[in-house]
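Reading through the structure tokens given below for one structure.
For this view, one protein chain was removed and the others were kept in their places.
Chain lettering (A, B and C) follows the sequence in which the chains are written, and residue indices restart at 1 in each chain.
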Amino acid sequence: MNTNDTLIPHIGVVTDIRIDTPDVKTFRVVSPEGGKVFEHMPGQCAMLSVPGVGEGMFSITSSPTNKEFMEFSIKKCGCLTSWLHAMEVGQQITIRGPYGNHFPVETDLKGKDLLFIAGGIGLAPLRSVINYVRDNRDNYGDVQIVYGSRSMDDLVDYKEIITEWVNDKGIEVNLTIDREQEGWDGHVGFVPNYVKELNPSISKTVLICGPPIMIKFTLAGLKELGFQETQVFTTMELRMKCAVGKCGRCNIGNKYVCKDGPVFRFDQLGELPDEY
Amino acid sequence: MQEAMISRAKQLLADGAVNRVIGWKKGEFAYDITPAIFESAEELDAEFVYDDFTSANVSKYLVKETKKDGKILAFLKPCDTYSFNQLVKEHRINRDNVYVIGIQSDGKLDAEKIKSKGISGILGVKRNGENLEIETLYGQETMPVAEAMSTKCLNCKSKKHVAYDELIGEDGEVTASDRFDMVEKLENMTAQERYDFWRNELSKCIRCNACRNVCPACTCEKCVFDNPASGIENKAPADSFEENMFHIIRAFHVAGRCTDCGECSRVCPQNIPIHLLNRKFIKDINSFYGEYQAGADTTSKAPLNDYKQDDCEASIVHERGVE
Amino acid sequence: MQVNENKEFEPLIVAFCCNWCSYAGADLSGTNRLNYPTNVKIIRVPCSCRVNPMFILRAFQRGADGVILCGCHPGDCHYTSGNYFTRRRMTLLFSMLDYLGIERDRTRVEWVSAAEGAKFAATMNEFTEAVKKLGPNRRLEDLRCKKQ
Partner (left out) sequence: MLKIALDKIDSLFSAVAEKQTLYIPADRADGASEYKKYENGMKMSSNLNTLRSAKDFFFPQTENLVDFKMEGKNIEVIDIREESEDFVVFGVRACDARSFTILDKVFLSDPVDSYYKNRRDHGTIVTMACSKPAETCFCGVFGIDATEPEGDASCWNDGESLFIKANNEKGQAFIDSVSSLLQDGDTAKLDETKAKTKEILSKLPLANLSTDSFGGDKLNELFRSEKWAELSESCLGCGTCTFVCPTCQCYDIKDFNTGNGIKRFRCWDSCMYSDFTKMAHGNPRLTQVERFRQRFMHKLVYFPANNNGEFGCVGCGRCLSKCPVSMNIVKVMKALEVK
């Protein structure tokens, strides 16, 4: 048969593995011929798999403006991710995608002041947008990033943040960690409280990703500050097998996270049943 | 029967002796009965049913129900009391939280058996002596009760209640059962015939897990077949081996604990005689290690948790029967 | 490696051996330079009762033509009573396999002590011969695992 089927994956070669935190590694993936396996938009995902181990949906953390490779920041928490963490550079994996919708970087977000709020590994999908915005700086207004983690060691991409992001013009980076730590002179406290303390201007469009509990309290805080649900975007994840809205498990109400998501605006999410 | 049960249940609810009742609920047709929990006299009056089609064994629901607050009233047929006892013995049911009324059962009917006689459009079924009068969309039909009897009731092992707090109806005796006849028949076939018989049956399996999920002996929190780490998790019968594997292991895991309640075969959508696997183990246990009836009491040691120094060797399998 | 011209069927035998007796017995048969067929692949287990019925079935799935389980003689179990439980389990399992029409000579339990190197070799020779006579395992095979 000469038709393609999305269920038949491509080969990806892992060319670099960066240890970000004790349980997060960032993998650089290119096609065996070099270059990216496919193009994507910020917020979209790919199905990575190790045959015989499993397949899973991961957000593409590199920006589409990166023309050489794709990156995936992956936290070790299950069977497949443990295997990925154990592999060495040069290992081939399978990859298919891109799947899902993306953050509306060319529409709703254009020309807006942006507020990114991330917790822990939640930075992974937002990093794609942040770098996209940095590379298309003229199309967007001020950028504020609030990023929190359990400790200093758990801040993903810390190096990129303190060497690149903070030096960019018009980008304000606010980092916080949950508890006091030696060698940390930044802010200490949970993300939702920190956001309230920072009291961002309500003209900003918010992109938020992190643990559900963080999202819940941050959203409540934002509403208190006067933000509307229509200003806030998030990205979701549920168990997936096909990634094209057919296998039937990642639905929230009648919306499939793999196909209609993973990016949702909070007012859209509010219309759906609370089952995620 | 049904009236006596409802009135006794209402009484126990009113006294506060129990706060809910597990029994059976009427369906859309004459035969589609669902196990249900009733919390009030009104619900009992409106929907409680005990008739020829209430064959579902409710004892497994008690695993979950007796963990809740308050006492539940359970109506158990003789065969259900064996399953109940076995669960009590395995500490799966909290005996203090259940009040058991043993109820008489004269054998239950199976709508599938009526349908397999070509009778369709069943609107009502009535027992009239030895015959069933069946009202259908296409007129009146009759058939012998014996031919519509549920497989699990055909070789009833016992009409005796082995656990109860009170009885409604008669208590019976352990019956001299011919339940091992079919097992014996299979044993006397050649290996090739047995193989063909089971391939034909097991190849029908759609791995719906109904046999496992309904089984009162299958109460593991996580089944080995659902555990990706077990190495044998198989969601679908992708190969004939997996059909064999599932059915051998399922039967083996309940060997010595299966009370032969027959629910597995009753629920099988493909009509596979699953109980013949369980019965083989029961028969073997009886002949190798002495008569044992799981669920008959709550104290005896299960055959696979026990041993004797002079047990037969595994080579006994090679020495007997037909090759 | 030389390719055997008249391809005689060479069965694959999996032998589960308990660490304390049978594995030592296999060892002894080796140090005594006794011959037993190379068809036998030994899997060492802490006690014969570690062997779950699923191990036996999976061995067949993965290409074994015969499975033999060796443990300490009854009464000699390192853990006092493990092999008594094994005996009951395997009796029932083998009986079930027989009931399903699986050739009964494909499975066996044998008690081999650490001193019985000769018995180990003899048992393996005999068992391999018996399985060879039966031919390849067809009734309990997984077609997906067959080499194409």
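Please note the rule applied: contacts are C-beta pairs under 8 Å (C-beta built on N, C-alpha and C of every residue); 3 or more make two chains touch, one makes a residue touch a chain.
If you're wondering where the values come from, they're calculated on a predicted model, not measured in any experiment.
In terms of the touch definition stated at the top, the absent chain reaches A, B, C within the entire complex.
One of B:L44, B:A74, B:V88 or B:A111 touches the chain omitted from the figure, and that residue is B:A111. Checked against the full complex, the one of B:Q11, B:S120 or B:T142 touching the unshown chain is B:S120. Interface residues of chain C facing the missing partner chain: 62-63, 142, 144-145, 147-148. Considering the complete assembly, chain B touches the hidden chain via residues 27-29, 31-37, 56, 61, 111-112, 115-118, 120-123, 136-138, 206-210, 212-214, 226, 228, 235-238, 266-267, 269-271.
By the touch criterion stated above, the residues of chain A touching the omitted chain are 1, 3-11, 51-55, 77-79, 81, 88, 90-94, 238-239, 241-242, 244-251, 253-254, 271-273, 275-276.
FYI, only the chains that are shown with their structure count from here on.
Inter-chain contacts peak for the pair B-C. The greatest centre-to-centre gap from chain C, using C-alpha centroids, is found for A.
Centroids built from CA atoms put chain B at 51 Å from chain A.
Chain centres here are Cα averages; for chain B and chain C they lie 36 Å apart.
The set of chain A residues that touch two or more partner chains is empty. Put simply, chain B touches chain C in their complex at residues 183, 186-187, 191-199, 224, 230-232, 238-242, 244-245, 248-249, 251-252, 255, 277, 280-281, 284-285, 288-289, 303-304, 306-309, 311-318, 321, 323. Taken in their complex, chain C has these residues touching chain B: 53-54, 57-58, 60-61, 74-75, 81, 84-85, 87-105, 107-109, 139-144.
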